[in-house]
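What you see is the complex with one protein chain gone and the rest in place.
Right, subunit A next:
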Amino acid sequence: IMCASAKYNSRGPALIPRMKTKHRIYYITLFSIVLLGLIATGMFQFWPHSIESSSDWTVEKRSVHDVPVVKLPADSPIPERGDLSCRMHTCFDVYRCGFNPKNKIKVYIYSLKKYVDEYGTSVSNTISREYNELLTAISDSEFYTDDVNRACLFVPSIDVLNQNALRIKETAQALAQLSRWDRGTNHLLFNMLPGGPPDYNTALDVPRDRALLAGGGFSTWTYRQGYDVSIPVYSPLSGEVDLPERGPGPRRYFILSSQMALHPEYRLELEALQAENGESVLILDKCTNLSEGVPAVRKRCYKNQVFDYPQVLQESTFCVVLRGARLGQAVLSDVLQAGCVPVIIADSYILPFSEVLDWKRASVVIPEEKMPEMYSILQSIPQRQIEEMQRQARWFWEAYFRSMKAIALATLQIINDRIYPYAAISYEEWNDPPAVKWSSVSNPLFLPLIPPQSQGFTAIVLTYDRVESLFRVITEVSKVPSLSKLLVVWNNQNKNPPEDSLWPKIRVPLKVVRTAENKLSNRFFPYDEIETEAVLAIDDDIIMLTSDELQFGYEVWREFPDRLVGYPGRLHLWDHEMNKWKYESEWTNEVSMVLTGAAFYHKYFNYLYTYKMPGDIKNWVDAHMNCEDIAMNFLVANVTGKSVIKVTPRKKFKCPECTAIDGLSLDQTHMVERSECINKFASVFGTMPLKVVEHRADPVLYKDDFPEKLKSFPNIGSL
């Protein structure tokens, strides 16, 4: 079975396919493939093509009034009432959905019909504007299928958004005669205004048997957790009024109530709050003396003052959303749109999409009994948090409330997540506004583990042809107590590595990997041979590092396993004249990078470098034969949000006489190239992830007045 996931390639570029001498077999297979291809194309040429007959669906120019009429006999069957014990594992036929590589459910929409009773009176309005938008959105989405046999979920085109607009019994009969009804199994109904006078049930009253209900205004007693989906009540104002996003911050009013038909009891409570706290509480009501032609729904009044609705909502920090006869209120959508923090006072209400949305981040829920304490409760919320709630409220509206499309897709995604839980959308994706998604990091190595010392590390030496110096490095590194394996990446395709007998004899296994191409990225391949978490990347000319320095570096890495821990430190700077980033290799008081010519890091970053490097950075590095180390610094900083750690004062690595700045050369072109790299990477990452710090790690007793022989790491060079 095919996985949708990228396959983890466990073999490296190290393997050069061994050409076998049996060319013939290759050619014969190739030839037969070509021949087969030819035959196949020929077959196609003469195959009678059946063009799908354009059914009535494709006729573009059609009115809703032209749809077929279905007459429902008075005695046609009625489904059972909704079953309150339904759960996905009892009432949902999951076999219809099957395992598929995309992990997407398939949704079928019944074609639109007009239902009339025996006397020809219509059962309901054929379809409302909103339901039509909702179905259009589903049909345009990747969930949609027009093949009823492949469908996993069925959406009737019978519009039950508003219970008041339909005849309950007849609508139920219409549902029951749907071709795949089967007791409502895998059918999804959308309803926003449930119930009716006098008792206002909190779920749709139409008998619907096992059908799932996406309902607005569920109470905790009618909501079947994990089966139904709680959706918002759509506010048509969302489409009509454009409220530009207002930056978070304090607003003119602290609490505002804008609902018109509040129960007198609630109104009394609110007025008591106003009397106590004065101007900061504003309680609006409908306007009594509006001139003709002014829509009452767009105005609100307080005494003689007239306010525009919903604009006035933007003037307040908190906006009260009280229950009416129903629990779900369209005003919630308006409030969120205005970036006002909703104060939800509706006991037992299941908030929209509460299965996935973390409403604590965007709203304040207050029990009805506690209404008198509302002011003090809200006062206790710190300003920083209020601002975040304002942003969050607006984001919820933009993502999940603003259109019928948003509501429909969120509903389907929730059901999809239940059926394919292992491919479900994460909490962060549901809840984090884009700005937070952008600025926050989730460290892939988030568990605070200090890896056991006994694991040791694997040293990887990338080499081309400097055998003599390579052997010196090997000999030096092999003295480090925690070294557990040495891997030489032989990047020279024109020359064989020295014979086995010539290599230095060391106490740990030494492996040579030959690469297929001379690429810098070979150094960062997650070779299977690396069995430790820690990797020491070291160049074949770094001979100055002492065993104590390396062992200490490993100990430091163990305390910071999610960082690059290395010896040569570098810095990036903003060049104000050129208006771009600049690479700095002078001795500075700060570091933001460590070069991977000598650095410890977690093997996981090899995996990331090889498979998850953003953009074309990896190829760019290989093409330019430079900056692989800067790329690694960017990658690690970007994914962890943390700085590098430079260990020990060491600044000379190749020879005692060398200038402090190692590397290819001191010359200008080198610096320019490195600066180029930083600018290039910053643009690919879309940000500058590198973190500047002023510290380096030294052994606890470094340079302390203390007998050297009692120090764990006495041999720490000073330059």
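Simple rule for what comes next: a residue touches a chain if its C-beta (ideal position, glycine included) is under 8 Å from a C-beta of that chain, and two chains touch if they have at least 3 such contacts; residues count from 1.
One rule holds for everything that comes next: contacts and distances are computed from a predicted model.
One subunit of the complex is not drawn; among "Ribosomal RNA-processing protein 42", "EXT1C protein", "CDC45 cell division cycle 45 homolog (S. cerevisiae)" or "Transmembrane channel-like protein", its UniProt record names it "EXT1C protein". Between the chain not shown and the residues A:106, A:187 or A:326, the one that touches is A:326. Considering the whole complex, the residue from A:266, A:353 or A:490 that touches the absent chain is A:266. Residue A:220 is the one among A:122, A:220 or A:496 that touches the chain missing from this view. Summary of contacts with the chain left out: across A:296, A:578, A:623 or A:655, the touching residue is A:296.
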